[in-house]
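Below are the structure tokens for one structure; questions will follow.
What you see is part of a larger complex, with each chain still in position.
First chain written, first letter: the chains are A and B, and each begins at residue 1.
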């Protein structure tokens, strides 16, 4: 044994492996499956810590005033979001483990846990706040805040005061320069007149609509061509135009990393949504229509959250405004070169 | 090369590997991703064939008038349902592959497929019919039948005339003999008086309810203690009692395989529901709020089906009527022995 770092000390296993105290043991009525219940939730919280660490570092990068698509920053951002997605995927699979506990096994200790419940996971609430969910968008918020200690409630409220990732992404999209660079567009165009690219795009989009879809055009105008964002949206029209452009022209080298960033945000919503859905089904199977340990009818709460907690849905909606590749407005040679193509 | 079976001939690969014709190629406008689209759907259909083969064989066994918990039949049934679940799990994971096709890639050939759509998968409809979904329970049934060729519609309707798995399971549960065997229960009890077991169970269940849950008791009486099934349920009170008994006393050797059977049915619903949910998210990401190739707004249809197509939900609901193990009515020594315990 040479000197240096020792595995169990490095990992502080004395803390980690001595943090399991069964309520059923305290009551002198050992319930075998309570150990699983504790360990799986501790494991979830460990991973939430890791996710917050990654998302926090991403927010720090995206807060820089000058993050450029040419810097390694965007590579780092995507690399870390990818890791978050991989972690979330494993958290979903991990529900398989909890499902080895049957309703009957859970009954053995369920009542001893009241009123503790997963609602009280501060880290998960912080994650939602980091990404962009606000207190007033939270499903059943009165109920949910009533479950928290005042200091925990305050902690989440304070967290919500920082600018969330979705706002940072909106600002980054707004800074996308190409549309303002007059040399990339036809002579004679200036910022007081309608932009030639979006004029052409609007026509092509209109032509792509089936008769039954014609009011999509109106929505396109509101979401993309206005100057200000509506009160109920996070993305501004300017940011939205940039995002749609990125999605449609993502073959250009300079748009690769931006494209990945948007995809990663959608993937995070997707995986969180899978997690919520498997979670609902699991809770339903475990307690049926009975009352959860936190006092709610667990399934109803979760069903509500399922539908209202898509954070990046404004990005998902962009898909509705795409057109076929061969109908896209052609870019100028100058623009192609600007985006990384030698022409 | 000795004589005998040859791999490619045995698998009829000349058929399997020569069944991909791209609509985009016919139109002289090759869309690379259409190959993936064809192959993944063919692969799904191959697996649906296998699932129908397994479920069909299970239905055949369960149709026997005298299937006993002591025969290998129930082992075989569980083994095959387990296989169905494993297959469904892989079908869910397979959505990962389709998600490597982006909305833009799909736009390249999407319009060429109209009006073909996944609604037209006969095998999937037959699977639902085998398990127990009836035409009048199908979400948006007018729309959906309008998409089928008359012969395909008729084929599904004919399939729905056979007794589905859920009915066969109901009948098998009704045949469970223990409650009628007078030697297993206190002297003096006969079939004209209330059953002593369920009398005791009802008291224990009532005691387990929180104040806010008290109307569960009424529902318990309706679902378990009546003599006839209501019009909107499939399970009869008699079958329901047997099922609840199996779930609560599944530790007894004779109840192991019955317990697995109920669990497997729930797991099938669970996996089908995961499949539908991932499918919705995938469709939403692929076409947004645009119109699907079949003419529907795909997401709305799928969302409707998601909520209405739980086939075994009456089994899932049993959970709401469980009580803690140590509060369960004690069984007599005779009953314990009957169920496989030496006492």
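What we mean here is this: contacts are C-beta pairs under 8 Å (C-beta built on N, C-alpha and C of every residue); 3 or more make two chains touch, one makes a residue touch a chain.
Because the structure is a prediction, the values reported are computed rather than measured.
S.K.: Total copies in the complex, given 2 are shown here: how many?
M.R.: 4
The criterion applied here is as follows: only the chains that are shown with their structure count from here on.
S.K.: How big is the gap, in whole Å, between where the Cα atoms of chain A centre and where those of chain B centre?
M.R.: The computed centroid separation for chain A versus chain B comes out at 32 Å.
S.K.: If we count contacts the way the header does, which residues on chain B are in touch with chain A in the complex?
M.R.: Listed in rising order, the residues are 103-104, 107-108, 111, 210, 212-213, 216, 247-248, 250, 266, 270, 273-274, 277-278, 281, 284-291, 316-325.
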